[in-house]
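A single protein chain has been omitted; all remaining protein chains appear in their positions.
Note that the chains take the letters A, B and C in the order they are written out, and that residue 1 is the start of every chain.
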Amino acid sequence: MSSEIIQVLKEDGTVSPLFKKETDLTEQDLKKIYETMILTRVYEERSLKLQRSGRIGFYIGCKGQEASHIGSAYALKMDDWVFPAYREPGVLFLRGIALKTMICQMMGNAGDPTMGRQMPCHYSYKEGNNGSVSSPLATQIPHAVGIAYAAKYMKHKIVSLTYFGEGSTSEGDFHTGLNFAAVFKSPVVFICQNNQWAISVPVARQTVSESIAIKAKAYGMPGIKVDGNDVLAMYQVTKDAVERARNGDGPTLIESFTYRLGSHSSSDDAARYRPEGELESWEQKDPIIRFEKYLLSENILTPESIKKIKDDAEEEFTQAVKEAEKVGLPPLETLFTGVYKDMPESLREQMEDLINEQKRLGASEDNSMAFPL
Amino acid sequence: MSSEIIQVLKEDGTVSPLFKKETDLTEQDLKKIYETMILTRVYEERSLKLQRSGRIGFYIGCKGQEASHIGSAYALKMDDWVFPAYREPGVLFLRGIALKTMICQMMGNAGDPTMGRQMPCHYSYKEGNNGSVSSPLATQIPHAVGIAYAAKYMKHKIVSLTYFGEGSTSEGDFHTGLNFAAVFKSPVVFICQNNQWAISVPVARQTVSESIAIKAKAYGMPGIKVDGNDVLAMYQVTKDAVERARNGDGPTLIESFTYRLGSHSSSDDAARYRPEGELESWEQKDPIIRFEKYLLSENILTPESIKKIKDDAEEEFTQAVKEAEKVGLPPLETLFTGVYKDMPESLREQMEDLINEQKRLGASEDNSMAFPL
Amino acid sequence: MANLTLLQAINSALREEMRRDERVIVLGEDVGKNGGVFRATEGLFDEFGAERSVDTPLSESGIIGMSIGMAMYGLRPVPEIQFMDFIYPAFDQIVSEAAKMRYRSGGQYTVPMVIRTPYGGGIRGGHYHSQSAEAYFAHTPGLKVVIPSNPYDAKGLLISAIRDEDPVIFMEPKRLYRSLKGEVPETDYTVPIGKASITRAGKDISVFAYGAMIPICLEAAKKAEEHDIDVEVVDLRSLVPLDIKTIINSVKKTGRAVVVYEAPKTGGFGAEIAAIIAEKAIEYLEGPVLRVAGLDTPFPYTFEHIYMPDSRRVFEAIEKVINF
Partner (left out) sequence: MANLTLLQAINSALREEMRRDERVIVLGEDVGKNGGVFRATEGLFDEFGAERSVDTPLSESGIIGMSIGMAMYGLRPVPEIQFMDFIYPAFDQIVSEAAKMRYRSGGQYTVPMVIRTPYGGGIRGGHYHSQSAEAYFAHTPGLKVVIPSNPYDAKGLLISAIRDEDPVIFMEPKRLYRSLKGEVPETDYTVPIGKASITRAGKDISVFAYGAMIPICLEAAKKAEEHDIDVEVVDLRSLVPLDIKTIINSVKKTGRAVVVYEAPKTGGFGAEIAAIIAEKAIEYLEGPVLRVAGLDTPFPYTFEHIYMPDSRRVFEAIEKVINF
């Protein structure tokens, strides 16, 4: 079971009749999913440009993984929780974040709710029950379990879903997170975005297990391998897992078998290590093209409406950047506030010293270098 | 496969004819194994008495797990390496350590090669390629993998074997150790002594996987569940795994299904948490009694020779304690030496200050309390 | 009032808070049915059930990682790390996640969690059942570090910690668990976090310490009294936030300072105390700031009583500074 791969939408854009009959996705839903995928792709292309022109310091993307995270996140209710890694901006779009807020985050300016404290793409979005992204890998996995435990304890019927890469399955926190969830039968859905690479390290160097999905057996939970470039399969498999969780039947591990079409980040060049031809062969499986074929064949979208969706996304981004660029730096105090609820005396002293110094001598020179990877 | 349990020696003391035909164990071997099991049992009973009478500070035992570790360790060659947890004194006996040395370790006196630096039962025995026992659980697992990697790199045909409890499988280092071994195809044998308890926590609270053995699937290695109270099965299964490893076919996870007949340690009282009747039912499966039945029925041993083996072990222990008790404290300098190869100036200063102080004021008062668990 | 051991005071604080606030949950290895290996959580399983007195699988990173999630959701988890020596597998979760969550999320998420853990030597526990790891955590912005030295403070500080909105490392001096008794109110009360306490007022020299070193410093002070030296013993109680004012005022008054801690000397938190004095009160000093601390070796077994600071060693340091 665990090494079979589930697919609903074939690469030629056709869909199994059974799925069509049984799915609860309306045309409205399909459009919404498609629009979010497009926005996500545009967000990536444009953000990389911003990065190259020095307007943001860094970008880490998800090209090729739009179906994987947007299809799955669409299976959640709004009061469910999501603990993303860093390749899931589409989840935020689904949950209603303002594009401008995300761009401000990347710029680290005062429009960033986290006040320029973290690197680009490390979003926090509590309104959308979307956790706080951190760089250390796999740490979010036990958090998702804790949320689920707490919710169950408080008799809230919510589910917690977390994303992580296949590289991250090698960390101890993957192991411990899945084991705790299973032992406590917590309502969690674990989604491994197996995009074949962890920076320059291929999945074959990460694990020699039959699949990522089969790792579920070590924890006594179901493990399912899905075509991660098939947005409909991602939706359906996640939906089933979410339902199981919500019904008190415990956690599930989903392996989304997909591919990172870009480099690891704006600082990486995958050409250094990617075997020839691999990228091209996966570009054929681009999840957006495949979904487009389907939507066109079903007359849910037309070439015109597709163009409009794309143009709108571009325009939305352009506008949001304009807005974001008007915003100034966060107040200097935010460097010191929020370490604790109440600022300790010693930190207050550091703050006062530093603010006085900046007043006396003018602002410090910003001679930081570019982020190297 | 993974949840089947392998047994050779039945509880009534009979052995499958196939095993008898195929085993390479001679009468000599069987006697040696039995003697080591008896010595280990005696070591435990007498050490607990030493602890109760205040002559050692702590003891942590292996009653019921003699077959599990002695049967398996017997499958190794002398230049193979062992990374034990703390319930494997029998391995040291097999590898030729002097009983007196072990007792000196427990007493923390100058006869302890580690100079009283660690708690009782934390042996180091390099001559026997037996690692250094530490308290933090599961940390030895990646060490065993590193040894195996190094040996393979140096083209030494040795195998590295490591023991750990089922509780320790929840730690990240279990996960990471098995994964690294599988990815590097290192010659390692992992033996989980599933003795059903981690102090007061039953295995059902540790994991809800079908078995411990099945966790091997997460790493793409074979996983085998064995009756850990069956010394012959432990030997055979380990032998096969060791051979696979030595032949370059990679690591194996062995689950030894056994039971901790004692409390967790000299400070614990299992009656607080152990369900009624459980101990009694496992006492029926005492690995020594079972093996004895077999050896008697095969006329390899007689009631007389058994008595002699037991008496000899008792006598050996008595003599060793006598010898050990003659040994004084380690020199005070050993508190400071061996932190680094060469002592840093600042530590030398601390040493001189302290030695002078002890000279000036007399020895410090030893008002430490007893170890609580 | 009841005459309780430090351990009973901890137990009482947990019980009171669990009764008062159903968001409070204890979790860890052996904390449930067994009541903890030191019995700090004894009786909670029976009174509050397995869901609030949770035996977890054996993974410190899991215990803390899960607690962080619980806290983000609004609970008040009180995870126990069985011995502080075993906190390291959870180090990443503590310093990378719990400590930084409020700051990095712009206050969207917070981690009101108390990590209780017995620390320190004196029970013949060797390398791995004796460590005092406060310096690691006190150097990590976002964490509070609290260490009581007596039953009254233990209960009051633990209740404050549970009600605190930030993650607290609550270190319990296991050596004093059962050896120290004191009057403790049966109802709930708080001792504020961030205030040192002058355990013994004096005018000749200040001794700064915390946790299990306090009784030892008091013993040394008594001895000093016989030599006509009037020692002030300051119990820091909380390392972060640190009551710098009380430290500086004490040094201004006495002009002399000794710092006592049982962790390895180099880089221990006592260095920070000495550094603060050298920074802010140098002009008041009439002698060196001496440190009496653990040795720069792993914690030993046989020679533990020699390794650990005792009142003789503290007294010698006092004398040295006085005679400087």
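Brief remarks follow.
Everything that follows uses one rule, which is that contacts are C-beta pairs under 8 Å (C-beta built on N, C-alpha and C of every residue); 3 or more make two chains touch, one makes a residue touch a chain.
Everything numeric here is computed off the predicted structure, so don't read it as measured data.
Listed residues A:I5, A:A98, A:L279 or A:L354: the one in touch with the omitted chain is A:L354. Checked against the full complex, the candidates B:P142, B:G167, B:G220 or B:P287 give a single residue touching the omitted chain, namely B:P142.
Per the touch definition above, the residue from B:R117, B:K217, B:H264 or B:R290 contacting the chain not shown is B:R117.
Residues of chain A in contact with the chain left out of this view: 57-58, 108-109, 115-119, 122, 134-137, 167-168, 170-173, 198-201, 205-207, 268, 272-273, 329-330, 332, 335-336, 339, 344, 346-347, 350, 354, 357-358, 361, 363-373. Listed by residue number, the positions of chain C touching the unshown chain are 85, 88-89, 91-92, 95-96, 99-100, 103-104, 127-128, 135-136, 138-142, 240, 242, 263-264, 266-272, 274-275, 277-280, 282-283, 285, 287-291, 295-298. Of the residues in chain B, those that touch the hidden partner chain are 112-115, 117-118, 122, 124-126, 131-132, 134, 136, 139, 141-151, 153-154, 160, 172-173, 175-177, 179-180, 183, 338-341, 344-346.
As a convention for this text, only the chains that are shown with their structure count from here on.
A centroid comparison over C-alpha atoms places A as the chain most distant from chain C. Between the CA-based centres of chain A and chain B the separation comes to 45 Å, rounded to the whole angstrom. Chain C has its Cα centroid 35 Å from the Cα centroid of chain B. The set of chain A residues touching two or more other chains comprises 172-173, 175-176, 179, 183. Counting only residues that touch two or more partner chains, chain C has 56-57, 59, 61-62, 89.
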